[in-house]
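The following block contains the structure, expressed as structure tokens.
With one protein chain withheld, the remaining protein chains of the complex are depicted in position.
The block that comes next holds subunit A.
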Amino acid sequence: MDSLIKEFRAAYAGQLGNDLARTLTPDVPNNAAQLISVWESGNSQSVKDDLKFLFVRDKSARLNMSSEEAVGWQEIYYSYWKALGEILAAEGLRKSRVKTSWTSVYEAWKELASQIIRGYTNHEFENWTIPCLYVAGKYMRLYAMRADAERGSNGDEMVTNFQDDFDPETEKHKSLEDCARQLNRIFNLCLSDRAPLSESRKWGIYYAINLLFKTYFKLNSAALSKNVLRVLSAGRGDMPDFESFPKSQQVTFKYYEGVLAFLEENYEEAERHLTLAWLLCHKGATRNMELILTYLIPCHLLTTHTLPSAKLLAPFPRLQALFLKLATAIKKGDLRGFHQALQEGEDEFVKRRIYLTLERGRDIALRNLLRKVFIAGGFIEGAEGGAQVRRTRIPVAEFAAAIRMSGGQDIDTDEVECLLANMIYKNLMKGYIAHERGFVVLSKNGAFPGTGV
């Protein structure tokens, strides 16, 4: 414990937030030995006494700290010590081989997080210490997920309730739901700080938001993130510039903002956010780039009708597997190929929530097919001996034949007309259908906008 407090004092004297946060980081894989030694430095009573001495009575440290604040830190390290005990027990690293559950770990860590929050509300903590909040939030989320997973695999009986509505989903994510509430406290703690920006906790807000987003997505209640965005945009005026936050936080935030817009089918907004995230993303962060592209590519397909190039996909084998077949089919106007690719990838697409968006790519595949029919129609003599022009009066039967061939199944003329009507309605094709006479009249200039014919 002494060594831990020594580190604390060094970080505190230098106002080094990250160093300070490191003293509260239970990084078991990399730091097990030290964590064990901290835990074994005493029992509950002696640790309490030690901490009291170190923070309150020991005048040798000469930290410029009010007694209020000292009490706050003392409580935090005591909670941390207790949480460590649970963590080590859950990892099976305690000498006594005591067993515990991740739920208890979560509860202990939550207590620590509460103490840290209290540090800001009651003990005058300064804003350079906010990395401590990050650690609290980060591990709280991880432990909550482990707690839920553990209970799930144990098949513990559901807690009985007398409500008319019961939902196993909520039971399954009990800890994480609770965690979301705690993270919300952190978010509000950052948001509500009225101190001048240089001393404000508002600098912690995007970290807190990103954790909240992750949690909400995991809980399948992404819609709740909307509330966060609403609050944020309401207080946008007194917030530090978004650009002055760490880039990592910017990327994560933009990514989630984009995905949220994507889920609401607001593709143009989604594309804006995702593009920004893409540009800011660290070049080495392959996994993050992959995630961004997973949504940016379908977005792009709908907004600009363009497909990803092979070069873009080259570094991402997973994305290739996801999109390549589909893209090829769209390009060739191959309806059957498109259908197959969509079906093969269905599970993955649905899981990533891009299925419903990609499905609309069929329109582009169909457009490409119809365009081929138009081009195959060739040229006719221009009016009054003018230059040759493309044939623009095309029998519905020709389109029908193409769709039958490409789709590999029969389709009646009315349905073909319906598909053509859709093309026109969506501005993928310019012209009109003359139903009674059974042909389509395409526009002389730009029958298929944006494709050069």
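Convention: a contact is a pair of C-beta atoms (placed from the backbone, for glycine too) under 8 Å apart; a residue touches a chain by one contact, two chains touch by 3 or more; residues count from 1.
Just so it is clear, contacts and distances are computed from a predicted model.
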Protein name as given in UniProt for the chain not displayed, "Ribosome biogenesis protein NOP53", "small monomeric GTPase", "SAC3/GANP/THP3 conserved domain-containing protein" or "T-complex protein 1 subunit zeta": "SAC3/GANP/THP3 conserved domain-containing protein"
Option from A:Arg118, A:Lys174, A:His305 or A:Arg362 whose C-beta touches the chain left out: A:Arg362
Touching residue (missing chain; options A:Arg353, A:Arg390 or A:Arg404): A:Arg353
Hidden partner chain, touching residue among A:Asp2, A:Glu265, A:Glu344 or A:Glu381: A:Glu265
Touching residues on subunit A - with respect to the absent chain: 160, 162-169, 220, 222-223, 263-265, 350-351, 353, 355-356, 359-360, 362-363, 414-415, 417-422, 424-426, 432-436, 441
